[in-house]
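A protein chain is absent from this complex, but the other protein chains hold their places.
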Amino acid sequence: MSISRRSFLKGLLASSGAALVGPGLLQVAHAATTEVAGTWKVSGSHWGAFRARVYAGKVQEIKAFEVDKYPTDMLNGIKGIIYSPSRIRYPMVRYEWYLNREKSDTTKRGDNRFIRVTWDEAITLFHSELERMQTQYGPWAIHAGSTGWRSTGQVHSCGNHMARAIAMHGYTVNKVGDYSTGAGQTIMPYVLGTTEVYAQGTSWPLILKNSKTIVLWGNDLVKNLQVGWNCETHESFEYLEQLKEKIANKEIRVISVDPVGTKTQDYLKSEHRYINPQTDVPFMLAIAHTLYKENLYDKKFIETYALGFEDFLPYLLGETKDKVEKTPEWAETICGIKADDIREFARTIVKERTQIMVGWSIQRQQHGEQPYWMAAVLATMLGQIGLPGGGISYAHHYSSVGVSSTGAAGPGGFPRNPDKPQNRIHKNKDFNGYSSTIPVARWVDSILEPGKKIQANGATITLPDIKMMVFSGCNPWHHHQDRNNMKKAFHKLETVVSVDFTWTATCRFSDIVLPACTQWERNDLDLYGSYSARGIIAMQKLVDPLFQSKTDFEIFTLLARKLGQEHDYTRGKSEMQWVEKLYNDCVEANKAGFKMPDFKTFWKEGFVDFGKGKDWTRQAAFREDPEINALGTPSGFIEIFSRKIDRYGYKECQGHPMWFEKSERSHGGPGSDKHPIWLQSCHPNKRLHSQMCDSQQFRETYTVKGREPIYLNPQDAKQRGIKDGDLVRVFNDRGQLLAGAVVSDNFSEGVARIEEGAWYAPVDESIGSMCTYGDPNTLTQDIPTSELAQATSANTCQVQYEKFTGKVPAVTAFSGPTEVG
Amino acid sequence: MSDNHNEPEVHNKASEWKTFLVLTVCLFPALSVALIGAYGFGIWFLQMFLMGPPGH
Amino acid sequence: MIQIIKRFWHIASKPSVHLSFGFLTIGGFLAGIIFWGGFNTALEVTNTEKFCIGCHEMADNVYVELQETVHWQNRSGVRATCPDCHVPHNWSDKIARKMQASKEVWATVFGTVNTREKFLAKRGELAQHEWDRFSANNSMECKNCHNYESMDFEIMSERAQVQMKMAAERDQSCVDCHKGIAHNLPDNMNSGEGTLSKLEEMATSGYKAGNSYYSVRQLPLFTDETMTTEAGQLNAATKVTVLAVEGDAIQVELDVWRKTKGFGRVMFEDFAMNINDGYLTKEVAQSDDYMNKGETKIDDLTGLPWQKVEVKLWARNGSLTESRDTLWTFAKSTYDTSCSVCHTQPAENHFDTNTWPGMFNGMLSFVNLDGDTQALVLKYLQKHSSDFSDEAH
Partner (left out) sequence: MDENELNEQRASLYWWFATLLTKELDKEKLAHYFSGEGVALLTQLGTEPKFEQAVAQIKAALVTIMAIKQPSLELAADFSQLFLTDAKKGAPPYASVYLSETGQLFEKPHHEMLDIFKQQGLMIDPDFKEPADHIAIQLDYLGNLIMKEDENSQQAQTDFIEHQLLSWLSTFVSATQKVNNSGFYQGICQLLLLFVEQDLNELNA
C-alpha cells in the first residue's frame, strides 16, 4: 500500500507547483494579546438597546440595556443576523447582466447566477450605469428614492448615504409617503391639520388618570411597541402594566375593536368588540347616527372647533344620492355587530372620558382614508379632543409615543443633501414630462405603465419610465404588494442595484449587489426613546465588518470618489469624527436645557440619559385657543367636511367620510364566494417587518415546519381538514404560498393572518410560482387606497386555503442567488 | 522630669502674655484668612479645570 | 530676628506657667468669635454694592447701565444689587468667587479695563464668564427672586405666555433668553445666540417712513409709541410699511386679511392663504382704533368669511430688513438640513400654501428648531409652495 502510494505521488507536483498552487493563507502571528473574558460594549437596534460581550472577535452574549425594563425576546435574534449564512459576503454581479448588461435576459432575474467582483469593479459598474442612465435617458429613468426602515444609527442612516451620493451625480425620481401610513398621513392634514400618524400623543399618565374608556381601534399596542424607530427602550410598557392593573380594578375599560383577538387584549385581559374585516366605517357611521339621533353629541364643541358637520349630516341621515340612512340596523348587516350593541357602544364612549387609539392597519386597505377621517369625526362628536385622556390618537402603538418628551434634542443625521448642489455632475433637471416625485407605492405601476396619468392628493402625476432602481437597506420584495406583478415589472428594468447586508429577495432580484455590514460592525450613535427623547446611546462597533462588507459611509464614499467628490461627500471627516460631530452638535442644541458630558466621557459611558419629561395633552393648545393655535387644516378648524377634497372631484374619496364597498371583502362581500377568507398581513410579532427573518435560530422559535405561520380559525381549519402544524397552501388568482397552520380561537371565522415581512421564497423565477416560505404579499393586491393617497391596500385581500398534500418543496428563502434545482 | 527643668531663663508672665496675644490676635487670624483664601483659590481652580462653573 | 522667633516658639510650645488653662481657653475662644465676626463683617462689606462700585470700572460701566433697567427701578420698588446676581450664595462658591476677585484687583491695579474702550473690547469675554456661570447653575440667582412656580401665566402677554410656559416646562435657565437684561450686551451681539442672532444680523437700520420692510423674526406689537401695552405679535418675514419713526419706536402698517370666525385675531398675508403674519390681542382685534376694515369675501375652500384690514400698530425700532431674500436663503438651508434627517424633504412646491402648515407640524417633533426659525421656515415653504411656483410638479 505504502509503495503504491509512493509511486502514485511521485512526480505529481514536483515542478508544476508554482503554476497550480497559489500563495499560502497563513502567516506567523504577531504577539497575541490575551483576552480573558472579553469586553462589554453598548449598542442597540429597533428591537432594543443592549450591551454585548465581545470575545475573540465575536459577539458572544447580548443582554438588554439597563434603562430598558421591558426587553423583548427579539434580542435573541441579533447574533443570528450578524452570523447568518445569508450574509452578503462579497460584491456580486448577476452573471447574465455582467455578460450582457442592459440587454441581459431579465426574465432570469431573481433566479440567476452571480459572480464575485472586486469592490472597485462593482463601484465602477454602479457608476457607469448611473452615468449611462443620465446620458442615454435622463433623470426620470433612475428611481433612487425608495427607502424603508434602515438599521439604527444616525451617522450610517443608509437612505441618507444613498441619497447624498446619488444626488451628487444627478437628479432622480423620488417618492412621497410610506408603506405603513400612506393613507393616514395624506388624509389627516385635511382633517386634523397634521399627519397625526407620527405625532406625539397624550402622555400615558394623563390617560391612566383621566380616561374611563380606551378604544383600541385595530390597534395592537403590545405587539407593535416591541420595536422602535431608534434604539428602543420600551418605556411604554411600564404604562401598559399599570393599565392592566386598572382594568383588573375596573377603573378603566379597554375595548379592542378588531376582527381578531390581539396580543394586547390577551395581555391586558381587556374586552374585545369583534367586527367584520374592513367594515370599520359602517360601524363608525352607525355610532355617529346613534349619537345624533339620541342627541348625545357635543354641539358646542362642534360649533367652536369644527366645520362642515351640517354638510356631513345629510349623508348620515340618508338624504344624499345613496338614500341610505346609516342606522345601526344598516351597519349590522355589513359589520356584523348587532344594532343594539352598536347603540350601547355609542352610549358607552360618550358617557365618560374616552380616549380613542387608532392603529395603522385600518388605513392599509382600500379607501383607507375613510376610517381615519370618520374616526376623527366621531372624536369631534364626543367633544373630548384636547382633554387629557380624551380625544383621538393615531400613533400610540408606535415607538415611544405617549411617553412624555424630555424636550431634549436628539442627534442629527449624516446630511442627506449634497453640500454643493451646484457641483452635481449631471445638471439635467428635465424629467421629459414625467413627474419627479411619485406616491411611494406606485413605482411598480410606473415601470409597467410609464406615461400613465394618475390623480394623487390634488395633483396629476405622470408616471415616469423607470429603467434603473437603486435600493439601500430597503426590501421592496417584502413590503410591496403582489409579487407576480412585481416580477413582470422587474422584467422591464434594465438595471437594479441593491446595498444590503443579507440576501433579501430584493438582492436576489438585483443585478449589482453590494455588501454592507450590519449596524453592529460600525461606530454610531442614536437616540433612545424616539418620542420621549429619553437619552442618547453610543453604538460601539462590536466587531469589524465581516468578510468584504463595508459601512454605508464607506460604500457611498467610494461612489463619491468615482465622481471626484470624495471630500465633498465626507467633508474630510472619518466615521468616528462624524459620530463625534453629531454628538457635539447635539450638546450645542441641548445647551439650554441639558448638561451633557464631553464626547470622550459619553463614548466611554455609552449613554446620556435625559430622565423623564413632563406630561402633555395632545391638541390641548388648540382647545384652549383655536384661533391662535389653529390646526393646519385649510380652515384652521377640524374639517368634518373638506371642501378642498370635495373640489378634487375624486370618486373614492369625497368631501366627507363615506362607506365604500371594497374590491374584495369577506363575510358576504365581493369575491368572498370564491375566496372566502380575509387575509390580514399585519406587522409581525417577532420581527421588524422583514428584518430578522434571516435569523435562523430565532426564526425557528415561531415557524411551523420551517414555514411562516398562518393563523387560522378552528372552524375554518376543521372544515378543510387542517390541524395545527399542517402545511397549508394559501391561494387566490394572484398567487399561492405555503405556510404552516397555527389554529387559534383569536381568529374568527373567515379571518386568517400571515404577518408581513416573511421572506419571499418562490420555487423559481417564473410568474405564478409558489412561495415556499409564506410571504403574504404573494397574495395581496397592488391597488391604491384611492385617488387621494395612492397608498397601499395590503389589507384588502381575499384568499382560499387548503391542506397541502403534494411533494413538499424546500424553502428557498434565506439563501443567496442560486438556481433552484 | 522636674530635674530636667533646668531652663536658665525663666519665661515670665509678661512674655507668656505677649505670646498669647501674638497668637490670638495676629498669627491665627492671619493663618485663618490665608487658609480660607487658599481654600477659595482651590475651589476656583477646580472650577476652572475640572468641575466647570458652580452648579446647583 | 531668628532669636525672637526661637524664643517665641520656645514659649508657645511649652505649657503655660503663669496663665491659667481656663484663661487660655476662654481667651482663645473669645478671640475666635471676634475674629469670625470681623471676618464675616469684612466679607459682607465686600458683598455690598458700594464696595463693588468702589472701583470706577464698575461704577462707570456696568453700574450706570444697570440704572437704565428694571432691576434698578420698578413699580414695586424691589431692586437687585450687584452681589444679588453676581455672588454665589453657597459658602464655598462664595469664597471661591472672592478669591477669583483677585483678577479684578489685578485688573484695577494694572488698569486692564480702565477706559470705556478697553472695557467694551473686553465685555464679550467678561459677559461670557457670567453667562457660563448662570447656565451652569441654571440661573439660580435669578430664581432666588423669580421662580416658575410662582408665575401667573394668565396675566402675562400672550407672547410671553407661550415662551415662558415652554421654558418652565424644561426649568430652563433664565439667562438663556434674557441676556442683557441688566447691562448692555456686547457689541457684536444683537440679542442672543444661535439662530436668533443670525436672524438679527439680517436686519437693517435707518428705516424711512413710507417704505416697506420685512420682519426678521417674531416681534411684539404695541398700541402706541410708549410701547407699554402689548397689541399682538408680528410673525417672521412679514411685510410692514413704516409710517413713522419715533426714537425707539416705529409705527407700522400691516396690509392683511383675517378670518372673521372667532375674534379675528390672526392676520394672514393674503386672502384665503393661511400664511401667518402675526396675531392681535383680543382687545385690539375687537377694537376699531387700530385698523381700517376693507372688503369681506368668502373663501370657497373653507366657507369662511375673510376680511381685509389695514392694521396700524407700534413696534420697537429694529429687526426689519428690506428684502426677504436673505431670510429665504437661511430658511431654505435650515429646511434642507433639518428636515432631511429622517427622509428626503418634500420639494417646496410639492404642497400648496394651505397644506404646508399641516405637513410641517407633522415633522416638527423630529427637528430642533426654535419658535422664530419654525415660523420663518414655514412661511418660506408656504411662499414657495405650488401656489407660487411656476414649475410643473
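Order of writing sets the chain letters: A, B and C. Residues in each chain are counted from 1.
Keep in mind that, in the parts below, contacts are C-beta pairs under 8 Å (C-beta built on N, C-alpha and C of every residue); 3 or more make two chains touch, one makes a residue touch a chain.
Quick caveat: nothing in here was measured; it's all calculated off a predicted structure.
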| item | value |
| --- | --- |
| Visible chains in contact with the missing one | A |
| Touch criterion as defined above, residue of A:L75, A:M486 or A:V811 at the omitted chain | A:V811 |
| Selected from A:W47, A:F65 or A:F114 as touching the chain missing from the view | A:F114 |
| Contact set of subunit A toward the excluded chain (per top definition) | 1-2, 5-6, 8-14, 16-17, 19-22, 24-30, 32, 56, 58, 79-80, 83-87, 89-90, 92, 95, 98-99, 113-116, 503, 546-548, 696-697, 810-821 |
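Methods note: only the chains that are shown with their structure count from here on.
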| item | value |
| --- | --- |
| Distance from subunit C to subunit B - Cα centre to Cα centre, in angstrom | 48 |
| Centre-of-Cα separation between subunit C and subunit A, whole angstrom | 43 |
| Shared interface positions of subunit B, touching two or more other chains | 55 |
| Residues of subunit C engaged with two or more neighbouring chains | 135-136 |
| Parts of subunit C lying in touch with subunit B, wherever the complex brings them together | 7-8, 10-12, 14, 16-19, 24, 27-28, 31-32, 35, 38-39, 88, 90, 92-93, 95-100, 132-133, 135-138, 140 |
| Residues of subunit C touching subunit A in the complex | 135-136, 158, 169-170, 172-173, 176, 259, 261-263, 265-266, 274, 279, 300-304, 336-338, 340-347, 350, 352, 354-362, 365-366, 368, 386, 393 |
| Partner subunit C, residues of subunit A touching it in the complex | 145, 147, 154, 157, 159-160, 163, 174-176, 185, 188-190, 193-196, 198-200, 307-308, 405, 407, 409-410, 412-413, 415-417, 435-437, 458-459, 531, 589, 591-593, 595, 614, 626-628, 630-637, 639, 643-644, 647 |
